[in-house]
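Beneath this line is the structure, given in structure tokens, with notes to follow.
The complex appears here minus one protein chain, its other protein chains still in place.
Then we have chain A:
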Amino acid sequence: MSELLDTLIQDARVWQGHCHTRTTQPAESTGYQVLDNQLGGLGWPRGALSECLLDAPGIGELHLLLPLMQRLCAGGKTVFWLNPPHTPYAPALAREGVNLDQVVLIHTGDESDFLWTLENCLRSPVTGLVMAWPGKLASREVRRLQLAAEAGSNVCVLFRERRHAGQNSPAALRLELEPGEQQDLRVNVLKRRGSWPGQRCSLALGQRAGLPFLETTRVAPGPWSGSGG
């Protein structure tokens, strides 16, 4: 019995407020040192569910995962995009050095197909990363996905709306994403295993649009003058 308890504490499943245990759970570095530091020096947990909560696309949410994607594709692992809201743009991915042969796009019809597909992808040894955009998920279903993620050892990131931030979730890592002032991405850690939540950091992602860091706003007038917007 005590052995069981030891494992629970070791895996940081039982959260101890008074002492900060360094967990040994497997993880993949996010590729952003600032964020890794906030996540206990680990990064994206493997074999567990992560959630990114955001309002709208285009705030740098894909760039948050890009270093991981690049690394996994180069290592021969497959990256699945499950029900993305828009088309992942192949020329941009190729430019970023993502091997497109390892990227598979899946569109599922109904919710049961979605869960089934996600579970199958998570259990396969070929999968490196699954990025999924579920429509609406009951908390029971998130739990089911968390169990499926535990069966494999890959990273699974669910992109959900920010209004779900208030609900509890069995995901191992929950990040709230907001756009910053300088085209940066503000990351707010809502939950992570083995430590207090509430860390915040900001990732400079201006380079995603070819903008040098902290460049002053430059208005480029169009060729048809006088009718902007």
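Here, contacts are C-beta pairs under 8 Å (C-beta built on N, C-alpha and C of every residue); 3 or more make two chains touch, one makes a residue touch a chain; residues count from 1.
In the analysis below, contacts and distances are computed from a predicted model.
Asks: When you check the chain that is not on display against UniProt, which of "Aspartate carbamoyltransferase", "ABC transporter ATP-binding protein", "DNA polymerase Y family protein" or "Aspartyl/glutamyl-tRNA(Asn/Gln) amidotransferase subunit C" does it turn out to be?
Replies: The missing chain's protein name, per its UniProt entry, is "DNA polymerase Y family protein".
Asks: Kindly state which of the options A:93, A:158 or A:201 is in contact with the chain not pictured.
Replies: Touches the omitted chain: A:93.
Asks: Which of A:31, A:47 or A:60 sits in contact with the chain that's absent?
Replies: Residue touching the absent chain, from the options given: A:60.
Asks: Need a quick check: the contact residues on chain A for the chain that isn't drawn.
Replies: Listed in rising order, the touching residues are 55-63, 66, 73, 76, 78, 84-97, 99-101, 103-109, 113, 116-117, 120-121, 124-127, 178-180, 183, 208-211, 215, 217-220, 222-224, 228-229.
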